[in-house]
Structures are given as C-alpha cells and as structure tokens.
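Inspection log for the structure reproduced underneath, given as structure tokens.
A single protein chain has been omitted from the complex, and every remaining protein chain is retained in its original position.
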Amino acid sequence: MKKIICAILTGGILAGSMVLGCGASETTKITVLRPGDQEKVASFLEPAVEQFEAENPDIEVEIMYESWAGWIQKYPTSFEAGTQPDVVFWWDNKLNDSSAHDCLVNLENHLDEEFFAQIPDSVWNLVKADSMEGIYYVPSSVDSFALCYNKDVFETAGLDPENPPETWEELLGAAKTITENAGVPGLGIPAITGSEVLEEFIGLFINQATNAPVLDENSMPLFENEAGLEALQFVEQLLPYIQESPTEYGRGELRPLLRDGQIGMIIDGPWAVAAFTGAYGENLDESPIGVAAVPQKEEGETVVWAGTNGWVATREETAEASAKLIEFLMSPEILESHHLAYGSAPLYESEFENEAFQYDYWRVFYDETQDYTLYGMIGADSPTPAAYYTALEEVWQQLVLGQLGAEDALAAAADAAESVTARNQ
Amino acid sequence: MNKKTLPGKIVRAVLCVIFCVFAITPIYTALIVSLTPYSNILEPQLFPHYLEFKNFIDAFQLIWRNVLNSFLYACCATAMTTLVAVPAAYVLAKYRFQYRQAMMFILLMTQMMAGIVILPTLYRMFQSLGLLNSRGGMILVLTGINLALVVTILHGYFSTLPIELEEAAALDGCSYVQLLLRVILPISGPGIAVGAIFVFVNSYNEFVVPLFLLTEANKYPLTLTVYSLLSDTTIRWHIMAAASLIGIIPPVFIFTFFQKYIIQGITSGAVKG
Partner (left out) sequence: MKRSQRRKIILSLLPLVLILCFVYGYPLLRVCTSAFLGFTGSAKGQFVGLKNFILIKNDIPKTVMITLIWTFGSVIPAMVFGLMIAMICKENFRGKKAVVAINLLPYAIPLIIVASCWRFVYNPDFGIINVLLKKLGLVENSITFLGIDMALFSVILARVWRAMPFAFMNYYSALTTIPQEQYEQACIDGAGTIQRFWYITIPNLKAITGSTFIVLIVWTFLVFDIIFGMTGGGPVNATKTISMHIYQEMFSMKNLGTASAWSLIAILVLVVITIIYWKIMNKEEKA
C-alpha cells in the first residue's frame, strides 16, 4: 500500500514539475500601472509596451489605468488585497509604506551599473530611504518647484517682468508691490485639506533655511531650530499678500487664477505648465506667464524642493520581467515620450533635442534638478508617510490662517511629527 | 380650509419659490459649470454664458463604464436582497416564535448602523478572505446593508394580509415555497416594489463601501469616479460637473416616476423601523 502511495506521489510530483517547467518557458505575464489621465498615459505607454513585447516575445504586458487621486486613495487596499500591478509608478517617500514595503523588489541585481549611472547623483540622493539597503526604486520624473508669475500683473504693478524675484527678500517685495499696486494678491499659497501641497510649500522654505530635509532618517524633525524658525517667520511675512482663504485652494485651483491674472505669482512644479500652454500655446516664453528658478535664501546653498515618481517592481516571481520593462521604460526615447505626454521636465540632457523641450522654461526645471541640492517628500523612512502630511498640515494651516505664530507653529509641528513617529515604535 | 386670502396666497407663493430655489441651486450651478469651457471656468455666471456640450461627451466617455458597474451592483443587490427578505419578512410577520423580538431588534440595529463604523474591520476580514476587490463581495455587503430596510417594509406589508390566505393555500395542497411564489408574491407587488426601488437607489448611491472594498478602476461604481475627479490635484471643474449631472440621472428618474412608491417607502419602511 505504502509503495503505491509513494508511486502516486512521485508521479504527481514529476507531472507537476513538468507542468511548471513548461510554464517557465512560456510567456511571463505582468501588469503595469502609471496612474494619471488615461488618455495621456495611453498615448505614450501603449506604443512603448507594444515595442517592448515585440522585443521580448516571452513577456506579455497588460496596462492598467487609474487616476492619481484614485490611486492615492486605493494603493493601500490594492497592495493589501494582493491585487497590485507588477510594475508601478511609485513615490520616493513610500518605500517604507507599511502597505507596500514587503512587496517591493530589490532591483540592484536585475539592472546594471551603467543603467543606474544615467541618473544624476543629486536625484539618487533625493530618493534613497536610509533605512533600506539596495535599489528598490528607479526615479523617472523629477519635478522641482519653480516660480511661475504673470508678466502682465508684474507690469501693472510697476515691476520688471523680465526680472522676477531671485531671493526671499525680493519675493516678499514683489508680493507686497503687486498686492498694493495691482490690486490682486501677490502670491498664491495652496493650503487645501487632505492634500500634500501645503506641507511641500512650507517644506521648501524650511529646506532652504536649514539646508536639510524636513525629517531625518529616524523620522524625527530637523527643523526645530533657529533656521527653521526663520523659514516660518518668512512665510508669516508673506501672509498679508496671499489670496483670501488659502485653505480653499490647491495647486490646481491656483493655476487658472495665475493664468487669468488674478494673482501675481505661484510656486509650482512642471505639472503647472500644461494649464498655461492650454491657454497660451506651447511657447510660454512668449506668453504672459513667466517661469523662473525658485527664489533662494540670501546666504547659503541653492536648495529646491523636488518630488519624484519612479518605477518599482512588486513581485519576486515576475521580478526579472518587471526589471526588463523598467529598463525599457527608462530608455531615452521612451522616457522622453513619457515626459512629453505628461508635462514632466527632462531628466536626460538628450531630451532637449526634442522640439517640444526647446523652450527656456524647461531649462529652469532641468537646471534645478541637475545642479541644486534637492530635498523632497517626507516620511520616506516611516511605515506611515501619509500620517506626517496629515499631522503637519493641521499646524501649517493654522500658520497660514494666522492662528499660530511662527514660534508656536514650529513647536507644534515638531510635536506633531514626533508623535507620529512615536506611534510607530 | 381651502379658501385662502390673497395675502396668504402671496406668502405661500413666496415660500414655494424660496424652497424650490434652494432645492435646485446646487444642481443648477453644476449645470452652468458643466457647460463652461475650461479656459473660461473662472468667469462669474448667473446664467449659462456658454454651451460647451463637449464637456458632457468627455465626461460620458470617462464614466460610462462606471455607470454600468453601478447598475450591475445595484441590480444584483436588489435581486439578492429581495430574495432573502421575502421569506424572512413573511415568517417574522406571520409567526410568533422565540427570539422574534430579538430578531426585529437586531434588524433595527443594523438599519441604524452606518457603514463607516464596521468597514475598517470588514476590510481586514475581506483582506484575509481574499474578497477585496471582488464584485461578489461588494454585492454581498450591499445586500447586508439593505436587508433590514426591505424586511421592515415587507413586514409591515405582510402583517396586513389575512392569515386565511395561508390556510386556504394549505388546503389546496400548496407547499410553503409554492405559497410564497404563487400566493404571497403576486399580491405583494407594491410592497416589494417599494423595497426594491430603495435598495436600488441606495446601492447606486453607495460610496463608502466601494471606497473601502474595491481597488481596481475598472470595477469602480460611478460614485468613486466622481470622487476621483473631485479630489484630483488638477481639478477639472467642468468635467466633474458634467459627470455629476450624468450620474444623477438614474436616481432622479426613479424618484420622479415612482414618487408614489418613494413616499410610501419613506413613511412606512424607514420611519416605523
């Protein structure tokens, strides 16, 4: 009897391994998600995937679609349900996110040195999570802040539209002049609830003042000092010259205001460009909208806030195929079409050969990315990155609404960040 | 009583106008925005200045799959709820047994319970059962949420039926299932209709349950897509308005054409239990 069972078992195992063996030599199926407007995503990703499948007949790629807002809301569920796509366009600060962390695959062994070398060091510095060894994330678009301003408003206010503010002092001066002379708010501040915009706006000034990220590798605040206070005091000085009720505006709500000359300046990323080219055509250099490098603190290094998105692979089983796809998506032509479709700034110098990137305003974003010290999204070393945004947002909203002074806000923000960290210990 | 003095009539007319304007304003505003091209979105308008119907086409292309999803969930939940509720409501109305009161209390309890308090744990439970992002799981939860409502409506309805019906049917040799199918169902049409209409509209309108339980955009009901538009960083007001207006057509249609049932439902089902 035992023998028979043994024979059946062995036979079963043999048959099973044969089936599995066959499976391996057949095609690997992977799914890929680039969140965002379906039309735009499809316009670059569909041809790219087609070409990729032609070059790799053993890999089959299915494209998933999802809006950014939907994905931000849904990614925890998606990962926890085990339904996440194999290759995802991810954030640099969500590598430790407790929903996704265990799924992310180390790509170091799947890709070569040369591949990694094409991305500038400033960007690699920005996206490394100190708590993780290896490379889990390949940055693909780097979006830094620039100053967008309306030249018509500048003229009405008696400012030189070709000389936008370059320092904090000048920014404050311009905001004041516009408010007083042009009758519209000088600067727009995005402070809407439930979004990351306000933290990033204030984070920019904190980064510049402290020349450090907002949180350290243990997710403790790095801004509770003289420099941090200086940053908040500067924001406080700007408040008389911003739009009414800042908490009702996100970046998206401010752009049409700038476009129509109802505010003088905003600080926004390359995503804003599309809102302006839609009205004024591709050549913004000749339009009433000016794009300039972000004003810097008078002394110290040139620092700018930059957020990145990039590719991650989420399943060991399909890691090989996923890495191949990522490598392909990072090849210059594909990356260029990706940036073009989505209005991201160029990352490789070669992209400037494309006509669409010939305008000067793209140089602003590109130069910042290559040459400035970059600090970006917060919470990269924490399992709950979103919690820091929520906790800090509450404090920063009170600051921009004038309910908290700079000193109190500084202490409250440090407390808020520390208590989030404490909860995860 | 029906004789009104002139001042009384004027007061009535004024109040009517005020209330109707209040009821219409949000939808009217959405209509204005939905007809405005994005480049003119900031323009103050009391009456529509533009007729950009393209917005509706764009919005429709964006959401038609989600509307179909909403219909699928709502129809399945309606069918399942009715199927489960009819026999349960019947025995609750017609028989006196132990725990009957307890059952009624539990039903009331579930009717009072808002989804948000149980969804976090339901979410974890679905996660461990592998039911997240499944259409079946979604329909099951919609059914559970609406069961109490339908049972209560039908309970009220069945209580009014004479017990002789059943006795007569038993004499004719009808089994219990036959009794339900052949005798009770045909004369309970209006009661079931009221219940079904409410389940359908409730399920179509449901937002919190899919927000927690679904993960893939191709399975989203309309409400989730509207939220995606609402919370987008580059907020497209015109598309959001057009999508909202397209989305409310089915429930508004139902409420207008089945008004009698709706009023019946609100007063009998919800209030008495």
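Here are a few things to note about the model shown:
We call the chains A and B, going by the order they appear; numbering starts again at 1 in every chain.
The rule is short, and it goes like this: a contact is a pair of C-beta atoms (placed from the backbone, for glycine too) under 8 Å apart; a residue touches a chain by one contact, two chains touch by 3 or more.
None of these values were measured; they are calculated from a predicted model.
In the whole complex the chain that is left out makes contact with A, B. Of A:S98, A:N181 or A:Q370, it is A:S98 that touches the chain left out of the display. In the complete complex, the hidden chain is touched by one of B:L6, B:L46 or B:I163, namely B:L46. Considering B:L132, B:L147 or B:V194, the position touching the chain not shown turns out to be B:L147 (whole complex).
Taking the complete complex into account, A:T390 is the one of A:T156, A:Q237 or A:T390 that touches the chain left out.
Interface residues of chain A facing the missing partner chain: 73, 76, 98-99, 191-194, 244-245, 247-248, 257, 262, 383-384, 386-387, 389-390, 393-394, 397-398, 401, 403, 420, 423-425. Within the complete assembly, residues 1-2, 4, 9, 12, 15-16, 19-20, 22-30, 32-33, 41-46, 83-85, 87-88, 90-92, 95, 97, 103, 105-110, 112-125, 140-141, 143-145, 147, 151, 176, 201, 204-208, 222-223, 226-227, 229-231, 237, 240-241, 244, 247-248, 251-252, 254-256, 259, 262-263, 266-267, 270-273 of chain B touch the chain that is not shown.
Keep this in mind: only the chains that are shown with their structure count from here on.
Per-chain Cα centroids separate chain A from chain B by 39 Å. Against chain A, the residues of chain B that register as touching in their complex are 38-39, 41-42, 62, 123, 126-127, 130, 132-133, 211-218, 220, 224-225, 227-235. Interface of chain A with chain B (complex): residues 38, 64-70, 73-74, 77-78, 80-83, 194-195, 197, 250-253, 255-257, 260, 262, 271, 274-275, 278-279.
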